[in-house]
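Data first, discussion second: the structure below is written as structure tokens.
Only a single protein chain was left out; the remaining protein chains are all shown in position.
Up next, subunit A:
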Amino acid sequence: MADARLAASRPLSPHLQVFRFILTMAMSIVHRMTGGFLYVGTVFVAVWLVAAASGPEWFARVDGLYQSWLGRLILLGLVWSLIHHAIGGVRHFIWDLGYGFDKKTADRMALFNLVAGLLLTGVVAVAAFIFA
């Protein structure tokens, strides 16, 4: 079977650093990264819900942290991550159905994902500001 020398000389699958930077590739990475941010971000949701369930004092404490400028910045980043990842998910559904594989369409969808994600985040931020 596979002896060590043979295994060592096998070609490695090419990774990120050997490719020219292109939009679709960057968006693939960003999709994963936003997924990772949201993974960590669930802690903020869980802490907030547990605080709300624990009474007014705990809620006020956590709410104060979330209302700080750092808190708001993190929450805004998570809102963007959620919206960007959601649109990216729709892009994947389109591919799953067998459409949008040609270069031009794929590039357009990637650009749309980026722009729409930022715009919708802006809309949510403004709406939240108006309600607050």
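Quick notes on this one:
Rule of thumb we're sticking to: contacts are C-beta pairs under 8 Å (C-beta built on N, C-alpha and C of every residue); 3 or more make two chains touch, one makes a residue touch a chain; residues count from 1.
Keep in mind that, in the parts below, contacts and distances are computed from a predicted model.
As stated in its UniProt record, the chain not included in the shown complex is "Succinate dehydrogenase hydrophobic membrane anchor subunit", which appears among "Sarcosine oxidase subunit delta family protein", "RNA polymerase sigma-70 factor (ECF subfamily)", "Succinate dehydrogenase hydrophobic membrane anchor subunit" or "ABC transporter permease".
Annotation for subunit A: contacts to the undisplayed chain at residues 1, 32, 35-36, 38-39, 42-43, 45-46, 49-50, 52-53, 55-56, 59-60, 79, 82-83, 86, 89-90, 92-93, 96, 124, 127-129, 131-132.
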